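Here the complex is missing a single protein chain, while all its other protein chains stay put.
Letters A, B and C mark the chains in the order given here, with residues in each chain numbered from 1 onward.
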Amino acid sequence: MAESEKRRDVFKLSRDWLSVQEVVDTVSSASCGAISVFIGTTREDKVGGRKVIGLEYEAYEPMAQSEFRKLCDDIRERWPTVTHVCVHHRLGWVKVGEASVAMAISSPHRQDGQQAIQHCITQLKAHIPLWKKEVYDTQETSWKENAE
Amino acid sequence: MAESEKRRDVFKLSRDWLSVQEVVDTVSSASCGAISVFIGTTREDKVGGRKVIGLEYEAYEPMAQSEFRKLCDDIRERWPTVTHVCVHHRLGWVKVGEASVAMAISSPHRQDGQQAIQHCITQLKAHIPLWKKEVYDTQETSWKENAE
Amino acid sequence: MTAKVLVLFFAKSAELTGLKQEEAVAVPTPISSRDLWTLLLRRHPRLSVLQDQVVLAVRQQYVAIGDQVVTLGDGDEVAVVPPLSGG
Partner (left out) sequence: MTAKVLVLFFAKSAELTGLKQEEAVAVPTPISSRDLWTLLLRRHPRLSVLQDQVVLAVRQQYVAIGDQVVTLGDGDEVAVVPPLSGG
């Protein structure tokens, strides 16, 4: 990597549709041969005979930002070659089939980026203060809890 | 996954700029919670004092298609939950910083897709008949060879 | 001493209390996180369904419910953090 290139850590909470291209463009760099990306979408699902029609997300926004910075520090300590990190996460209503999270990591070689992206989504689920409830076709709702 | 959903395996060789969004849209599915993506780009590099300005790709096109089908069969045997697979690869001139390959795999849960995408890029490099030569600022060129 | 803190409720805790936040809640300080949770439970008994699942965040740092003592100042943020479910 060029000594001069500043590493970017970008976290955005968004009420709009997520652009994968924007997330990828945010991490791209002439010094990187690899961009690893993960997109989490709302799965069509039946829970006890009720159909999930979408999810409703909320965040503790300033703390989500600070936990993201900690997560990036952790990633860079484990994989020092990681160049840029970008995570966009939805807030509010996300209907079935839409992306709720899109993240990308650039690195000179692919192995580091691929390990880092897996760590990033696992740690996001464990540590970034975000919550979702499932909304069913019956109008009922249920707060979810990430396994761990 | 809905029993009725037909699994898609899409391979495209393209002389144009690759659209990450198109690759992602090709694999998206209401039954999938996870889309794993890998993008390989041309790195800015110096080789023996010469600067790489781009790559020139060629393919044995019909055989690349048939090797891709074999690769998809192999992926589905290893990770039966993999839903759709899409790989777009550039041909011809690719300048530094542009994507030469973009691939996406959808799956109900993320672990399978993340392992499958790593296997997909590794096996593509080892088995799909594609070649690149580096083109330097001196106008010299050099055919590359994937490690392994 | 007593501090007047801002208490934030998220996700199920906001549904249970009917509140997103409560301003200028008087809290003794220093206080263990367990006593702080007990104080919140007294104000909002319905939060008891979150018992054993919840953690707190004090000035945007996670604090498990237990013996850890926190020192609070006026205006500090104390958040009720139900199990996370981002991603």
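By our rule, contacts are C-beta pairs under 8 Å (C-beta built on N, C-alpha and C of every residue); 3 or more make two chains touch, one makes a residue touch a chain.
Everything numeric here is computed off the predicted structure, so don't read it as measured data.
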If the full complex is used, which shown chains touch the chain that is missing here?
B
With respect to the chain omitted from the figure, which of B:K12, B:R50, B:R76 or B:H127 is a touching residue?
B:H127
Which listed residue (B:G48, B:P62 or B:P80) would be found touching the missing chain in the intact complex?
B:P62
On chain B, what residues meet the omitted chain?
40, 57-60, 62-63, 66, 89, 100-101, 121, 124-133, 143-146
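Going forward, only the chains that are shown with their structure count from here on.
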Distance from chain C to chain A - Cα centre to Cα centre, in angstrom
27
Between chain B and chain C, tell me the centre distance in angstrom, where each centre is the average of that chain's C-alpha atoms.
48
